[in-house]
Structure formats: C-alpha cells, structure tokens
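Shown here is a partial selection of chains from the complex, left in place.
Chain lettering (A, B and C) follows the sequence in which the chains are written, and residue indices restart at 1 in each chain.
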Amino acid sequence: MTIIPEAMRNEPTPEEVRASQVYLQWSLSQDEYEMICQHLNRLPNYTETGLFAAMWSEHCSYKKSKPVLRKFWSQNERVVQGPGEGAGVLDIGDNQAVVFKAESHNHPSAVEPYQGAATGVGGIIRDIFSMGAQPIAILDSLRFGELHHNTTKHLLNGIVSGIADYGNSLGIPTVGGDVMFDATYQQNPIVNAMAVGLLNQADLHVGKAEGIGNRILYVGAKTGRDGIHGATFASSDFDSSTDQNRSAVQVGDPFLEKLLMDTTIKAIHIFGAAIVGVQDMGAAGLVSSSAEMAGKAGNGIHLNLNQVPQRETNLTPYELMLSESQERMLMVVQADHVAEVAQLFTDADLAAVDIGEVTADGRYRLDFDGVEVANIDVQYLITPPKQNQKQQVPARLTAEADPEFVPELTDVTATFKDLLAQSTIASKAEIFKHYDCSVRTDTVIKPGGDAALVRIKNTRKVLAMTTDVNGRYVYLNPQVGGQLAVAEAARNIVATGATPIGITDCLNFGDPDDPEIYYELAQSCAGINEMAQKLNTPIISGNVSLYNETDGQAIYPTPIIGMVGLLENIDHATTINFKNADDLIYLIGTVRPDFNGSELQKLVTGKISGQLKSLDLNIEKQHQQLVLKGIEDQLINSAHDVAEGGVAVTLAEMAFKTPFGCQVQADFAASWYFAESPSLFVVTVRPEHQADFELLARTQAHLLGKVTADTKLELTGSDQTIKVNQAVAQKLYEESIKCQLNQ
Amino acid sequence: MMYLGKVYVSYKPSVFDPQGDVIKTSLHQLNFQGVESVTQGKYFEIKLVATNLTEATANLVKMAEELLINPNTETYQYAIDEIEVL
Amino acid sequence: MKAAVIQFPGSNCDLDMLNALQLFGVEAQIVSHKATSLAGYDAIFLPGGFSFGDYLRCGAIARFSPIMTAVTTAAAAGKLIVGVCNGFQILTEAGLLPGQLMMNETPGFICAEVPITVINQQSQFTNQYQQATITLPVAHGEGRYYADEATIAQLEANHQVIFRYQTNVNGSAEQIAGIVNEKGNVLGMMPHPERAVEAIIGNIDGQDFFRSILN
C-alpha cells in the first residue's frame, strides 16, 4: 500500500498501531492482536485493526456468552428460523409466521437516555422488517434505580420519551413491557426493547450474501461519524471517573425509518427472490452486516467505500466501516435487478447505492480512492478465538443461609396500602400513557393487563406478548430465578387465553470475566432452558448485554424474557378484570410462605436476602393448562397471575376499573396474601359454572370467595383481615409513580 | 436587577440533525435553491434576577450547562443584557 | 361514495382510515401526496401520523405537498374534507381551518380513551349520533387547539365547534376537540374515530361518525 489516500494521511501506520496499542482501547486484547498478526503474516493496518476490534467484540461476536447460548433449546415443530438471524420466526398456520426479537440499549441509554432508547427501538424494528415481516408491536422492558433519585427521574423521562417518540412516529403500537425499580440499577439502567412482526412465509428473507456476482446495495440514511465503536463501547464497563466514551452518541430519525420500513417491505413483496439477502446495519454498522452476510454464505465480499453515501466530508475507511449511523440496511440483490430495486428506494427519498459485490474468493476486501485498504479472510474475521470463561459460585450463595424472612405484620391493611404504592408494584400507566398502543387498530388488550393481545386481521387469531423477569429472584438463585422468569411470562400469556409458543431473551449481566457473574449467566440460562422445554416454548432469538456494572458493582442478573403466545379464537380473549358481582373467585395453586426476594421483604427490611424455594415445573405447567382449558371451555371469565405483591395485589388489580369489590377468606395468616409463591393464578367463574369448573380443576383450585357489588376489598386470613376501599387502593396504585416523578 | 439572557443551542458539527435535513429539502422544493444547509437548534429567553451582570452571566452559563444543553450532542452561545423591570 | 385517503410521507393512520372506510362499504383508495388531482372523489381524508416527521411544526411541511392544491380546490367545491390528528394539523397549517394545534399543555404524547361531547349533532360528520356523550381514542403530543379570541368567538357563534373534550386532556381552548370551517364541509379533529369502529378492539363510538358521512 504505497499511496495513502488523502483522508487517511493522519492515521497511524501499522507499526504505529502496534506501538501505541490503540486496539486495547477498542477492547481487543494483546493476545488477540498477536493472533491477528500471525494469521495475516503482517501487521494489520489501522482500518483492519478496527474491523477486528468490532467483529471480535462481545457485542458482535458473543464470544464470551456463546458457550451458554449454544445450550438454548431452539427447535420444535413451529420453528421456521431459530437464533442467528435478525429475528426468530415461528409458524402460526395459514402460511403466516410471527417474527420477534429483543435487544438491549443499556449503555447508550445511560449516557444519552432519549437517543439511546429511541435508537434501541429503531434497531429492533429493523431486525424485524429485515426478515420481510411487517412489525406489528413493540414492548419495552425497563429497570431503573430508586425513583426518589433525581437521576432516575431524568433517565426515566428521557428513556420513556425516546421510546414513545420513535415508536409512535413509526406507527407501530407499543403494547406492553415491564418496569422495575431497585438500587442495583442506579448507575446501570436497563433498556430492552422487543419487537414483534407478522410474516407471510413466502416473504421470508435472511441475511445471506449468496450468489457470486450479486450486488451489495446500501439503502437508507447516509453515513456520518455517529457512534463509532458503539459495539466495543457496549462491551466494556463504565468507569464513572472518565467521560471519554461519550462520542458514542447516535441520533435516530424515525421519519426516515418509517420510509425505510415501508419501502423495504414493499421491495421484498415486489422483487421476491431477486433480493437475495437483507440485513440491518446495527452495531459496528457496515462491517458487521457485510461480513456476517458473506460469512453465512461462505463467500467473499468486495466493497468500494467511495460509493457509500456520506453525510459528512472526509470520512475515512475506518469511520465508514465502523459508523453506527442509524436507519441503514444492506441488501444483496441479483445484478440485473439492482437498478430497479434502488429506484424504489430513491423514489421514497432514501439513499440506495450499489457499493460492491459478492465474490468467490472468501476474502473481505475494501477499496478506497483506488487503494485496497483491507484484505482479510471473511471466516477469520467473523470467528473470534474461543473463550473459556471461568465460573464460580458467588459467595452469597454458599455462605451460611440467611434465616428465612418471616414477616410480622401488626396492621396488614396498612402494609397492603404501602405495597400498592411501591414503584415496582404500582401502575405503570404514567409511563405507558405516552405510548401509542392503538395505532394499526389491532390491539385487543392494551397495556395494564397481563399480556397484550394483538389480533391478526382477516383471521380469528390473536398474538399475545409480554416481557418479564424479576432480577431479585435471579440474584437469590440464578437457576430458579431463570425458571421463574419463563414461568411468569408464560402465566401472563396464559391468563389472556393464549398458548405460549416461543421466547426471545435479553441477557443483562455484569462483567463476564468475573467468574461469579459468569456463573449467574450460565445458571440462569440453564433455568430458562429447563422451563422453556417444559412449556414447549423454544428460544428463537435474543440478545446479550454484559458489563452492566459501574466501579465493580454489577446489576442483579437480569435475563429478560420476551414471550409470544397464540390464541386461535379471538372470542376467548380474557382480561384480568372482574366481570360480575357474585362470580366465584378461585385460587389456582397453593400459597406458601415465599417471602425471600419479595416486594414485602424489600418494603419491610429495605433489602433482599435469603434462599428461594424451588418450584415444581410440572405443577407450573398443569396450572397453566388448567387456566387455558377453563378459558377455552368458557368457564373462566377473568384470570390474572400472581406476581409481585402476592395474591392481595392480584385481587386488587382485578377489581380496579370495575364497579366491584371482593370478599375472600383463606386459612393462612393474612401476611401470606403478600407471599410471592410460584405457579399461582386467581380466576373468576360464574356461579352456574361452579360444578363444571371444580370438576375440571379438582384439587388444583380452591374457592377463595366472591366478587361483590360494593367496592370493598376484604381479604381475611387466619389472624387478621385486610380491609380497604377499592377506590382508595386504586388511587394509591395509580398515582404513586406520577407523584414520585413530580416531586 | 433584572436581566434577559438569550441562549442559542445547536448540535455539534458531526451530530445528525434530521429536522434540519427535512427543512432543507422542503426549502429546495419551495424554490429556495440557494440553500446549502439548515440546522435547527433551540432558542431560550430567560428572565432572571441577580445582583449584577457578572452574577447573572455566571448563572446563565450554569443553567445552560446543567439543564439547557445536552453536552453529548449540543453546544451553545449566549448573550445577556440588563432590562427594565416593567 | 368514493373516498381518497391521502398518504403523506410519515402518515401512519392511513391504512387504519382506509380499513374503517371499507368496513362501511366506502370505495376508498390511498392517494399519494405527490398526486395533483382528486377528481372523482366525493370525500377526502387526511389521516393521522407524523407527516415529514412532524419536523419544524406538525403539518408545516406537508401543507406544501403537491396534493394540497387539489385538496384546497376540493374544499372550495364543497366536497367533504376530513383531517384527523395530523390531518387536522395539516388543515390548519394550510389555512383550510382556523387556529393551530400546539404542544399539549403538559408536554408529552398521550394515548387514552377520553369522553367527548358531540356539540353539534347536525353537522355532515355527526348527524347520526343519537347521544351527545361518546368516548374516542386520542393519541397525540401536539393537540392543544389554539386560536385568538375573535376566532374562537366566531367558531362558537357559527356552531363550528363539533366536538369538545369533557376533561381537557391537552389544554385546548374551550376544550375544543374538533371544528368545521364556515361552510361546514371541512372537518378537523384530534380524536381518532377510525380507531373506534370495531367492538373487538374496545370501542364503537366512531361508527356514527362514518354513518354520518355516508348519510
């Protein structure tokens, strides 16, 4: 390389790269650098070093998490596309499929809440339509520090408006999600977005650069210097004393994404197989999309970087390849169709440029100003060295077990009111009211229930969707916590009448080089896997966010589960609300004194401690099947699962927004109404269906009481009674977050 | 004393300004062919009480940096003057 | 009846409007914002969304789209023109309706089902409503209706106010949710009747709106 293009004159030479060890700042280790030198049999130049740093980052390559991810069960009769593509695909009959995936944007959102969250939504939506699917819904799963901190309010406001502005503008409804607050997330908020799409199976496209001589078409926004090294940024922890990572800010343009989405879907409809592969430019933009597409097809790729549409002047090859400018896609198109496909995009005022071709040589080659600026073996570039992460049981799990937390409550009514106002339990309406949940006119159950329901027009079918995990449980017992996350998500789906059919995940953990963190990762995934298999919900896509720690303090392990269910008959859609006075209230399952890790423990002691009891996977499944059957047979007319805050909170939520109250009685201590036992549902049944329901349920359900025409909530235990007016309870529940935000 | 501070916030040079882009296209369509670039920023007028201009200025700068701008993406300029209280 | 639903870049309720119209048997078609003629259409719908990203101001850029000349002509010819949400914003920016839609009194997008009073049950858009109180979905960040006092007084005097919020969700002047022009053939409203025509999605109070138009 004798002539150095103008734009690159200030770049370090290969020797200077080696001497300055600049790659260490890009999270490429010394060993990895040496391996690369050896493989190339020369020193990599600045651009090539950047390509390796990006492609070998955890964010792009999953090199550290892969041993765990590989164990995920991802095959059953419905799976059309498992992990490894933009999103997973499940068959739902009638030649249709549901496409979904979740993605994290924790690191960008911590630095820049509004844009970080907005671009998170933009990215996950592109993953869906890159498969040829029409996005139909968004969900968001958020974790913040305690709400009384001003930084939390600032983060929450920014993140929520970022999600709202982006999704609303696209016209894709945000129909669900979950939010929890805990000091563990104070420095490291979690922002995970999930998107769901509907696919005509004939339109399925994947990200593969097949066919020698096919062209590489760049479409969407122009490239600028935004977010260079975002991928490596997401693959290192924060050090609160330095702010140097701050250049990694990307700005989203939902307007452009809307045009890109509509046009991509249209192009796939019109041109079908002439469009050979589609992938979005996400983390590490152009390099990761092009290298992965070539790699999957076993081909090479040759790009002319001068062709890349540019927003700024004097971009170097390094910047062009690593830019994370948003709203860009890469397509592989048959040579004789490129012009027509490009025309469709330029008609919509989007850039569309042929920037290179698929080659037979298996090389990753880049030209710039007539000079070859990179030439690397594609397979080598996309295959980082295997990592063997050490695992060690965290000290807290082997230490002498904390004594069981036994609540001693003198005034259960007061405790109940306090619980309803806890930020994690209180209504999240103050947040989701900002999300357009009804655009597209398919939302059958909106935010505020268990799972959301989105119907499929021109069919009787409805898709159910939810996100869930309680990081506290995973912290106390990674394996059981993982099982519980899947179980809880599935219960939310089941309560609407839908059958769970599949899972996406977003694994939010601390530094994987810490053996205790890696243990949490491995064990919780094992738990997720066990429950997923039991419930026949394959894990078809997901995302990993590691290094969620600041100054050595990691978040609770937080593997978020996004789950989708299918309800074949829209008439059976079931909500949580009480329907009629005198309906019978049944508890499905058995309440145990499960208080460790509970909201009650947090409220009373200010922290979480103790052991988690195991749950019986078979019983979990049986209870879910009972609810499904009860709904299908039209015996159950409302259903709600039991989660944070226990049966008491479940009953209150069923009464809210209805003119009803309830009167129930149990033979356990009143404090047990707050126990967070697994595998529980509360359902209501019309009196005339009592015999039929009890025959179906046998010993799995216990009659607790009935729905009342007055608005009193009366929950009697063996010692005390919780007594509160529904309106009072609802006010506490509904206004808590708003009040705290405005303080 | 009463002061009127004006703060002009704009994006840093390499930050993408989607609004500016759309406005530029629209101006071209309206036949303002001479337009080379458009950026849209924010403009704040802040009335504040302070004992003197130095204090007022110091306060204005602090407000800008703590709240009005996002230092990741934005820069600002300002002007400040004493005004009559009506 | 033959209806056009205008698609601006960034419109996102265009298909919802199309579906709603088709549900009532209307022969409805999507028409590009680049088109220049609306000949043959009896009614023209400007749907919700974020035309041109709602950059600069909502509707400010869309009003220069080629189709707007034809919309203005159709309005003058007495055809029915309906702007919902972003469509309402475009109609005010284009001067086809008085006033302006501004940022909600409490900043932030709101998505809710809100009680609305049908103030004028005689209009071409509301004559099938049997009761005055209905519920309709709103979904907007800039829905606060603003006009100077003289304009408001005129709207009231001419019975041009068609819908009012029962509780002022966005701080609109006189709780105005929808108005017509003086001739009564151009309507702008922030609530979304097209999202309220099927029981399965929870609201049918928009049905009479479409029945009125068809009447």
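Going forward, a residue touches a chain if its C-beta (ideal position, glycine included) is under 8 Å from a C-beta of that chain, and two chains touch if they have at least 3 such contacts.
Fair warning: this is a prediction, and the values are worked out from it, not measured in the lab.
A.B. asks: If every kind of chain is shown just once, what is the true count of each in the whole complex?
C.D. replies: Formula for the entire complex, using the labels shown: A x1, B x2, C x1.
The rule we apply is simple: only the chains that are shown with their structure count from here on.
A.B. asks: Linking chains that touch, what shape results: line, ring, star, complete or other?
C.D. replies: Contact map by chain: complete.
A.B. asks: Taking the mean of the CA coordinates per chain, how far is chain A from chain C in Å?
C.D. replies: So the centroids are 36 Å from each other.
A.B. asks: Touching two or more other chains, which residues of chain A qualify?
C.D. replies: In chain A, residues 253, 255-256, 349 touch at least two other chains, as defined above.
A.B. asks: Going by the touch rule set out above, which residues of chain C reach two or more other chains?
C.D. replies: Within chain C, the residues that touch at least two other chains are 52-53, 55.
A.B. asks: Given the complex with chain B, which residues does chain C contribute to the contact?
C.D. replies: 52-53, 55-56, 61, 64
A.B. asks: Could you please specify the touching residues of chain A with respect to chain B in the complex?
C.D. replies: On the chain A side, the touching residues are 111-112, 115, 221, 224-226, 246, 249-253, 255-256, 311-312, 325-326, 349.
A.B. asks: State the interface residues of chain B toward chain A in the complex, per the touch definition above.
C.D. replies: So the residues of chain B in touch with chain A come to 14-18, 22, 25, 70-73.
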